[in-house]
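Every protein chain of the complex appears in place save one, which is left out.
The block that comes next holds subunit A.
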Amino acid sequence: MPSLKDLRNRIASVKATQKITKAMQMVAAAKLRRAQEAAEAARPYAERMDAVLANVSASISGADAPPLMAGTGKDDVHLVVVCTADRGLAGSFNSQIARLAREHIRKLQANGRQVKIITVGKKGYDLLRRDFGKLVIDRIELREVKQIGFANADAIAKKVIGLFEAGEFDVCTLIYSRFKSVISQIPTEQQIIPAAVPQAEGESTGAIYEYEPDAGAILADLIPRNIAVQIFRALLENAAGEMGAKMTAMDNATRNAGEMINKLTITYNRQRQAQITKELIEIISGAEAL
(Lines give C-alpha, C1' and ligand atoms only; values in the text may rest on other atoms or scores of the structure.)
Protein backbone atom coordinates (compact mmCIF):
# COMPACT_ATOMS: atom_id res chain seq x y z
CA MET A 1 0.00 0.00 0.00
CA PRO A 2 1.53 3.33 -1.02
CA SER A 3 1.87 5.91 1.69
CA LEU A 4 0.00 9.20 1.67
CA LYS A 5 3.13 11.00 0.61
CA ASP A 6 3.65 8.66 -2.36
CA LEU A 7 0.08 9.21 -3.48
CA ARG A 8 0.47 12.98 -3.23
CA ASN A 9 3.55 12.79 -5.40
CA ARG A 10 1.83 10.58 -7.98
CA ILE A 11 -1.10 12.99 -8.22
CA ALA A 12 1.23 15.95 -8.68
CA SER A 13 3.18 14.22 -11.43
CA VAL A 14 0.06 13.09 -13.34
CA LYS A 15 -1.27 16.64 -13.11
CA ALA A 16 1.95 17.96 -14.63
CA THR A 17 1.72 15.43 -17.46
CA GLN A 18 -1.88 16.39 -18.08
CA LYS A 19 -0.86 20.02 -18.43
CA ILE A 20 1.71 19.06 -21.05
CA THR A 21 -0.66 16.92 -23.11
CA LYS A 22 -3.31 19.63 -22.89
CA ALA A 23 -0.84 22.18 -24.22
CA MET A 24 0.27 19.83 -27.00
CA GLN A 25 -3.34 19.31 -27.99
CA MET A 26 -3.89 23.04 -28.28
CA VAL A 27 -0.72 23.54 -30.28
CA ALA A 28 -1.76 20.72 -32.62
CA ALA A 29 -5.20 22.31 -33.05
CA ALA A 30 -3.64 25.61 -34.07
CA LYS A 31 -1.19 23.91 -36.43
CA LEU A 32 -3.97 21.79 -37.88
CA ARG A 33 -5.88 24.90 -38.84
CA ARG A 34 -2.82 26.31 -40.56
CA ALA A 35 -2.11 23.02 -42.35
CA GLN A 36 -5.71 22.80 -43.51
CA GLU A 37 -5.54 26.32 -44.87
CA ALA A 38 -2.37 25.47 -46.76
CA ALA A 39 -3.98 22.35 -48.23
CA GLU A 40 -7.02 24.39 -49.17
CA ALA A 41 -4.90 27.07 -50.85
CA ALA A 42 -3.02 24.48 -52.91
CA ARG A 43 -6.18 22.97 -54.32
CA PRO A 44 -6.94 25.44 -57.15
CA TYR A 45 -3.52 24.90 -58.72
CA ALA A 46 -3.88 21.12 -58.71
CA GLU A 47 -7.37 21.35 -60.18
CA ARG A 48 -6.33 23.70 -63.00
CA MET A 49 -3.27 21.56 -63.62
CA ASP A 50 -5.50 18.52 -64.06
CA ALA A 51 -7.70 20.38 -66.53
CA VAL A 52 -4.75 21.60 -68.60
CA LEU A 53 -3.13 18.19 -68.54
CA ALA A 54 -6.31 16.50 -69.71
CA ASN A 55 -6.57 18.99 -72.57
CA VAL A 56 -2.98 18.62 -73.73
CA SER A 57 -2.76 14.87 -73.44
CA ALA A 58 -5.99 14.49 -75.41
CA SER A 59 -4.23 16.07 -78.36
CA ILE A 60 -1.17 13.82 -78.15
CA SER A 61 -1.23 10.27 -79.39
CA GLY A 62 0.27 7.44 -77.34
CA ALA A 63 3.48 7.09 -79.31
CA ASP A 64 4.54 10.70 -78.82
CA ALA A 65 3.91 10.69 -75.10
CA PRO A 66 6.99 11.46 -72.98
CA PRO A 67 8.42 8.47 -71.05
CA LEU A 68 7.30 9.86 -67.70
CA MET A 69 3.75 9.34 -68.91
CA ALA A 70 4.14 6.21 -70.99
CA GLY A 71 6.48 4.45 -68.58
CA THR A 72 9.48 2.37 -69.59
CA GLY A 73 7.30 -0.44 -70.82
CA LYS A 74 8.66 -2.64 -68.06
CA ASP A 75 7.39 -3.44 -64.61
CA ASP A 76 10.47 -4.85 -62.89
CA VAL A 77 11.78 -2.30 -60.46
CA HIS A 78 9.42 -0.40 -58.20
CA LEU A 79 10.24 2.74 -56.30
CA VAL A 80 8.11 3.35 -53.23
CA VAL A 81 8.11 6.84 -51.74
CA VAL A 82 6.83 6.61 -48.19
CA CYS A 83 5.74 9.93 -46.68
CA THR A 84 5.34 10.08 -42.92
CA ALA A 85 5.70 12.65 -40.20
CA ASP A 86 8.99 13.60 -38.60
CA ARG A 87 7.66 13.41 -35.09
CA GLY A 88 5.82 10.83 -33.09
CA LEU A 89 3.15 11.27 -30.42
CA ALA A 90 0.46 11.20 -33.04
CA GLY A 91 -1.37 8.01 -32.18
CA SER A 92 -1.29 5.40 -34.91
CA PHE A 93 -0.71 7.93 -37.69
CA ASN A 94 2.82 6.88 -38.64
CA SER A 95 2.38 3.18 -37.98
CA GLN A 96 -0.68 3.06 -40.22
CA ILE A 97 1.29 4.49 -43.12
CA ALA A 98 4.15 2.13 -42.38
CA ARG A 99 1.77 -0.82 -42.29
CA LEU A 100 0.37 0.02 -45.72
CA ALA A 101 3.90 0.48 -47.05
CA ARG A 102 4.95 -2.87 -45.63
CA GLU A 103 1.97 -4.66 -47.18
CA HIS A 104 2.59 -2.97 -50.51
CA ILE A 105 6.28 -3.87 -50.54
CA ARG A 106 5.65 -7.46 -49.46
CA LYS A 107 3.10 -7.86 -52.25
CA LEU A 108 5.57 -6.54 -54.82
CA GLN A 109 8.31 -8.79 -53.53
CA ALA A 110 6.00 -11.80 -53.60
CA ASN A 111 5.44 -11.06 -57.28
CA GLY A 112 9.18 -11.08 -57.89
CA ARG A 113 9.62 -7.35 -58.32
CA GLN A 114 12.64 -5.46 -57.13
CA VAL A 115 11.78 -2.73 -54.66
CA LYS A 116 13.57 0.49 -53.77
CA ILE A 117 12.42 2.83 -51.06
CA ILE A 118 12.71 6.53 -50.42
CA THR A 119 11.40 7.69 -47.09
CA VAL A 120 10.20 11.22 -46.52
CA GLY A 121 9.97 12.01 -42.83
CA LYS A 122 12.05 10.54 -40.05
CA LYS A 123 9.42 8.21 -38.61
CA GLY A 124 8.96 6.32 -41.84
CA TYR A 125 12.61 5.36 -41.86
CA ASP A 126 12.54 4.39 -38.19
CA LEU A 127 9.57 2.10 -38.74
CA LEU A 128 10.73 0.46 -41.97
CA ARG A 129 14.43 0.21 -41.15
CA ARG A 130 14.17 -3.14 -39.42
CA ASP A 131 12.33 -4.92 -42.22
CA PHE A 132 13.64 -3.22 -45.32
CA GLY A 133 16.72 -1.32 -44.19
CA LYS A 134 18.73 -2.44 -47.21
CA LEU A 135 16.12 -1.33 -49.71
CA VAL A 136 16.10 2.29 -48.59
CA ILE A 137 18.10 4.20 -51.17
CA ASP A 138 17.46 7.65 -49.81
CA ARG A 139 15.76 9.40 -46.94
CA ILE A 140 14.56 12.93 -46.72
CA GLU A 141 13.81 14.71 -43.50
CA LEU A 142 11.67 17.78 -43.33
CA ARG A 143 12.20 18.37 -39.66
CA GLU A 144 13.76 21.77 -40.14
CA VAL A 145 10.94 22.93 -42.39
CA LYS A 146 8.31 24.89 -40.55
CA GLN A 147 5.79 25.34 -43.32
CA ILE A 148 6.03 22.94 -46.24
CA GLY A 149 6.53 24.92 -49.42
CA PHE A 150 6.34 23.92 -53.03
CA ALA A 151 10.13 24.06 -53.18
CA ASN A 152 10.36 21.07 -50.80
CA ALA A 153 8.06 19.00 -52.97
CA ASP A 154 9.87 20.12 -56.09
CA ALA A 155 13.21 18.97 -54.68
CA ILE A 156 11.78 15.50 -54.00
CA ALA A 157 10.19 15.37 -57.44
CA LYS A 158 13.49 16.33 -59.10
CA LYS A 159 15.24 13.54 -57.23
CA VAL A 160 12.62 10.98 -58.26
CA ILE A 161 12.63 12.11 -61.89
CA GLY A 162 16.43 12.06 -61.93
CA LEU A 163 16.38 8.45 -60.77
CA PHE A 164 13.78 7.60 -63.38
CA GLU A 165 15.84 9.14 -66.15
CA ALA A 166 18.88 7.21 -64.97
CA GLY A 167 16.82 4.05 -65.43
CA GLU A 168 16.79 3.19 -61.74
CA PHE A 169 13.15 2.14 -61.65
CA ASP A 170 10.09 1.57 -63.81
CA VAL A 171 7.13 2.36 -61.60
CA CYS A 172 6.91 4.86 -58.76
CA THR A 173 4.27 4.74 -56.04
CA LEU A 174 3.64 7.37 -53.42
CA ILE A 175 2.37 6.29 -50.02
CA TYR A 176 0.90 8.92 -47.77
CA SER A 177 -2.07 9.56 -45.57
CA ARG A 178 -5.11 11.18 -47.05
CA PHE A 179 -6.72 13.72 -44.74
CA LYS A 180 -10.40 12.91 -44.54
CA SER A 181 -11.27 14.60 -41.28
CA VAL A 182 -9.68 15.46 -37.97
CA ILE A 183 -10.38 12.00 -36.60
CA SER A 184 -9.90 10.02 -39.78
CA GLN A 185 -6.80 9.80 -41.93
CA ILE A 186 -6.65 7.13 -44.59
CA PRO A 187 -3.28 5.71 -45.67
CA THR A 188 -3.28 5.78 -49.46
CA GLU A 189 -1.06 4.56 -52.26
CA GLN A 190 -0.91 6.46 -55.50
CA GLN A 191 1.05 5.71 -58.63
CA ILE A 192 2.85 8.79 -59.91
CA ILE A 193 5.13 7.33 -62.60
CA PRO A 194 3.96 6.45 -65.22
CA ALA A 195 1.67 9.37 -64.63
CA ALA A 196 -2.00 8.62 -64.67
CA VAL A 197 -3.57 11.30 -66.80
CA PRO A 198 -6.94 12.69 -65.85
CA GLN A 199 -9.57 12.21 -68.52
CA ALA A 200 -11.01 15.33 -70.07
CA GLU A 201 -14.51 15.92 -68.79
CA GLY A 202 -17.39 15.78 -71.22
CA GLU A 203 -18.15 19.44 -70.83
CA SER A 204 -14.59 20.52 -71.65
CA THR A 205 -14.34 23.49 -73.93
CA GLY A 206 -13.63 21.26 -76.90
CA ALA A 207 -11.72 24.16 -78.35
CA ILE A 208 -8.83 23.42 -80.63
CA TYR A 209 -5.81 24.85 -78.95
CA GLU A 210 -2.83 26.41 -80.52
CA TYR A 211 0.35 25.44 -78.77
CA GLU A 212 3.42 27.52 -78.21
CA PRO A 213 6.04 26.10 -78.72
CA ASP A 214 4.20 22.78 -79.39
CA ALA A 215 2.06 20.28 -77.56
CA GLY A 216 4.88 17.80 -77.06
CA ALA A 217 7.21 20.35 -75.50
CA ILE A 218 4.49 21.64 -73.23
CA LEU A 219 3.56 18.17 -72.12
CA ALA A 220 7.19 17.26 -71.49
CA ASP A 221 7.38 20.28 -69.21
CA LEU A 222 4.00 19.77 -67.66
CA ILE A 223 4.39 16.16 -66.51
CA PRO A 224 7.36 16.71 -64.17
CA ARG A 225 5.58 19.69 -62.72
CA ASN A 226 2.49 17.61 -62.20
CA ILE A 227 4.53 15.02 -60.32
CA ALA A 228 5.83 17.78 -58.06
CA VAL A 229 2.26 18.94 -57.52
CA GLN A 230 1.14 15.43 -56.56
CA ILE A 231 3.98 15.14 -54.07
CA PHE A 232 3.22 18.60 -52.74
CA ARG A 233 -0.38 17.62 -52.21
CA ALA A 234 0.64 14.42 -50.45
CA LEU A 235 2.95 16.36 -48.12
CA LEU A 236 0.26 18.88 -47.27
CA GLU A 237 -2.35 16.21 -46.63
CA ASN A 238 0.17 14.41 -44.47
CA ALA A 239 0.91 17.55 -42.48
CA ALA A 240 -2.77 18.14 -41.85
CA GLY A 241 -3.33 14.49 -41.00
CA GLU A 242 -0.42 14.42 -38.59
CA MET A 243 -1.80 17.37 -36.70
CA GLY A 244 -5.28 15.88 -36.66
CA ALA A 245 -3.98 12.57 -35.33
CA LYS A 246 -1.83 14.35 -32.77
CA MET A 247 -4.79 16.38 -31.59
CA THR A 248 -6.93 13.27 -31.10
CA ALA A 249 -4.11 11.39 -29.40
CA MET A 250 -3.39 14.25 -27.03
CA ASP A 251 -7.08 14.69 -26.29
CA ASN A 252 -7.23 11.03 -25.27
CA ALA A 253 -4.11 11.39 -23.18
CA THR A 254 -5.54 14.41 -21.39
CA ARG A 255 -8.75 12.55 -20.67
CA ASN A 256 -6.87 9.50 -19.39
CA ALA A 257 -4.79 11.68 -17.11
CA GLY A 258 -7.99 13.23 -15.74
CA GLU A 259 -9.42 9.80 -14.96
CA MET A 260 -6.21 8.75 -13.31
CA ILE A 261 -6.18 11.86 -11.14
CA ASN A 262 -9.73 11.14 -10.03
CA LYS A 263 -8.91 7.57 -9.07
CA LEU A 264 -5.76 8.55 -7.25
CA THR A 265 -7.57 11.31 -5.37
CA ILE A 266 -10.22 8.87 -4.20
CA THR A 267 -7.59 6.41 -2.97
CA TYR A 268 -5.75 9.26 -1.30
CA ASN A 269 -8.87 10.47 0.53
CA ARG A 270 -9.83 6.95 1.63
CA GLN A 271 -6.42 6.36 3.08
CA ARG A 272 -6.39 9.68 4.84
CA GLN A 273 -9.80 8.85 6.32
CA ALA A 274 -8.60 5.42 7.38
CA GLN A 275 -5.61 6.93 9.06
CA ILE A 276 -7.72 9.47 10.94
CA THR A 277 -10.08 6.73 12.07
CA LYS A 278 -7.15 4.63 13.19
CA GLU A 279 -5.70 7.48 15.21
CA LEU A 280 -9.08 8.19 16.82
CA ILE A 281 -9.49 4.56 17.81
CA GLU A 282 -6.04 4.63 19.34
CA ILE A 283 -6.88 7.71 21.41
CA ILE A 284 -10.28 6.41 22.51
CA SER A 285 -9.02 2.96 23.45
CA GLY A 286 -6.16 4.59 25.28
CA ALA A 287 -8.58 6.77 27.25
CA GLU A 288 -10.81 3.78 28.03
CA ALA A 289 -7.91 1.78 29.42
CA LEU A 290 -7.37 4.37 32.12
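Everything that follows uses one rule, which is that a contact is a pair of C-beta atoms (placed from the backbone, for glycine too) under 8 Å apart; a residue touches a chain by one contact, two chains touch by 3 or more; residues count from 1.
The rule is short, and it goes like this: contacts and distances are computed from a predicted model.
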By UniProt, of "L-lactate dehydrogenase complex protein LldE", "Phenylacetate-CoA oxygenase subunit PaaI", "Branched-chain amino acid ABC transporter permease" or "ATP synthase epsilon chain", the chain left out is "ATP synthase epsilon chain"
Kindly state which of the options A:Val52, A:Ile140, A:Ile186 or A:Ile261 is in contact with the chain not pictured. A:Val52
Which residue from A:Leu4, A:Ala217, A:Ile266 or A:Leu280 sits in contact with the chain not drawn here? A:Ala217
Residue positions on subunit A contacting the omitted chain are 38, 41-42, 44-45, 48-49, 51-52, 55-56, 149-150, 153, 205, 207-213, 215, 217-218, 221-222, 225, 228-229, 232
